[in-house]
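Of the protein chains in this complex, one is absent; all others appear in place.
Entry: chain A
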Amino acid sequence: MAGPPQKKQKREEKQKDGELPQKKYYRQRAHANPFSDHDLKYPESPAAMDWAQHYPAFAEPQSANSDAIATPRAMTKQVQVADIGCGFGGLLFALAPRMPETLILGLEIRTSVTEYVQEKAKALRVQHSVAGADESASKAVVAQHENATANPQHGLYQNVSCLRANTMKFLPNFFHKHQLSKIFLCFPDPHFKARKHKARIVSLTLASEYAYVLQPQGRVYTITDVEDLHHWMVGHFAAHPSFERVAKEEEEGEKEDECVSVMRTETEEGKKVERNKGKKFVAVFTRIEDPEWP
C-alpha cells in the first residue's frame, strides 16, 4: 500500500508555484461515510471561523493592536454561495469569474480532493493576479498580497476557496442563520442501496438545516444523472414547508437561471455524463420565508 504517500510525493515534486495541480495525483475513492467521525477540523461556531486565510483579499486590513490574534480577522464580505460536495471544483472555478464580488466556498469531505481544489485556487489566483500573469510566480505572489490589502481591485479567483467538512453534521458550525444565497448539490453520491438512503445529502430533516443557513428567496440547486435520486431530492424538498420548486422555465429553456447552465456544463461530473451521453436531471428550489408563529 505505497499508493497514497507516493502520490503525495509526486504532487510536491511536479507542482511549482502558480502551476495548476494535476488531478491524477489527487484521486480518492468517491465515497465517504457521513456518519463517521473522521478527523475533521471545524470551528465551534461560525464566529470562530477564520475566513481571512481562505479569502485574504476580502479580509479587513489587520488592525495594529495585537489583540486580533485571539479573534479571527474581520471580513469585508461573508460567504454567500456554497457548493456542498464540490469534488474537483469545476463549478467553483466556473462561477468565480462570473460573480467576482461574491465569496464562493466549496465543501468536500475527501481530503485529497479538497487539497486539489485549494491548490488550484491558489494557482489560479497567482495566474490571474492584477500584476499580470507573465511575471515570475514569486513576484506575482507578492504583488497579489499587496493588492489584497491595499487595493480592492484584486485579481480573479480571490473569491473562491474550499475546505474539508462534513456538511451533513457541521453546516451550522460554518454559516450563520440566513447567510447563504445559493447552495449547490451537484451529482451527490446516489447511495443506491435502500439501507444507505439515510446517508444521502438530501433528506427531509436535512432540508431544515439548509433552510436555516439560506436567506429567504435563496436557492438550492440540485443536479444528478440518477433519475431515482432526482425524484428523491425533489420529493424531499417539495415535502418541506420551507422550500418551493421554481418554475420549469427557470430550470431549463429561455429563462434559465445562469447558475443552472453553468451547473449543467461546468461541473466535472457534468462533463463526464456528457461524454457518456447520460441524462442530467436538474431541480431548483426557493427558500420560502418562515411562517408566522401560530
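Quick notes on this one:
The rule is simple: a residue touches a chain if its C-beta (ideal position, glycine included) is under 8 Å from a C-beta of that chain, and two chains touch if they have at least 3 such contacts; residues count from 1.
We adopt the following convention: contacts and distances are computed from a predicted model.
Missing from the rendering is one chain, named in UniProt as "Transfer RNA methyltransferase 82" (options: "Mediator of RNA polymerase II transcription subunit 20", "Small ribosomal subunit protein bS16m", "Transfer RNA methyltransferase 82" or "Tetratricopeptide repeat domain 8"). Among A:Ala52, A:Met75, A:Leu156 or A:Leu206, the one in contact with the hidden chain is A:Leu206. If you put the hidden chain back, the residue from A:Arg11, A:Arg125, A:Lys182 or A:His240 that touches it is A:His240. For chain A, the residues in touch with the chain missing from this view are 33-39, 44-46, 168-170, 172-173, 177, 190, 192, 194, 197-198, 203-209, 211-212, 225-229, 231-232, 235-236, 239-242, 272-273, 276-279, 290-291, 293-294.
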